[in-house]
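Heads up, one of the protein chains got dropped from this complex, but the rest are sitting where they should.
On to chain A.
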């Protein structure tokens, strides 16, 4: 009898312990693992990535996920990013939000990430073959068309227009350029120069190209620049050559320098992306994939055409001046 009593007590305690176990040692799998954000650069001076990062962190907070940022310092450091990604696979994060430094070279490591079962979202810059579960970024072709339309609106139909692209073979610049050219052609602009110019994403190069163009082509009426350094370099040249009266400019992206040129009337319009939204939506997509929800294969975060007239609307202020302290 005594044995039965002791047995009953023991069984009761074991049952209690078993029931209590999951409460005390809550085995929530991988909840401490973060979502890892890999931008093209972690350089704090590059506003675009800082703003994108803000969007990423805000989404992380909203969805209750930890977010960790790792990345190469230089945007051009493709190998550095690949090495980082290789290392990340071993750490098995909840998801990776990646801005691929190279459209093609990053593909193999991305395939590895996909094969290891880690959800992969690409943001801003996608990958050849669409390996990621979802791509969040600007539709550069559309953005190019916006720029083309803006240029067509401020110059004559016959006006001579040059397009200064960024890097030869770069997917982003190619998409933007064809957007610009297609839209200009659709609107019947006859004076678009066929010759491609490449700034190599360098302010100086763009400045030189523009100076040369201004000298060589006295009838040049419009310049479309396809990224920020290109725009700023070209605008400097136009201003120095005191050509802002005759040459209209449409640029891409925003920076303090570009905004100043916009205010001074050197640049007539700029097409700006929405990096904050990109970051936010990329993490939202990652969270959805983690929870097994369906996501769109690609999401266009859109772009805005900013002119001197609309630059201080409340919506555009926030796009152009993402930080409050500067």
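Observations, loosely collected:
Methods note: a contact is a pair of C-beta atoms (placed from the backbone, for glycine too) under 8 Å apart; a residue touches a chain by one contact, two chains touch by 3 or more; residues count from 1.
In this section, contacts and distances are computed from a predicted model.
Entry comment: the absent subunit's protein name, as recorded by UniProt, is "histidine kinase", drawn from "histidine kinase", "Hydrogenase formation protein HypD", "Aconitase family protein" or "NADH-quinone oxidoreductase". Summary of contacts with the chain left out: across A:190, A:215 or A:256, the touching residue is A:256. In the full complex, chain A makes contact with the omitted chain through residues 1, 5, 8-9, 12-13, 15-16, 19-20, 23-24, 55, 58, 61-64, 256, 259-260, 263, 274, 276-277, 280-281, 301-302, 312, 314-315, 317-326.
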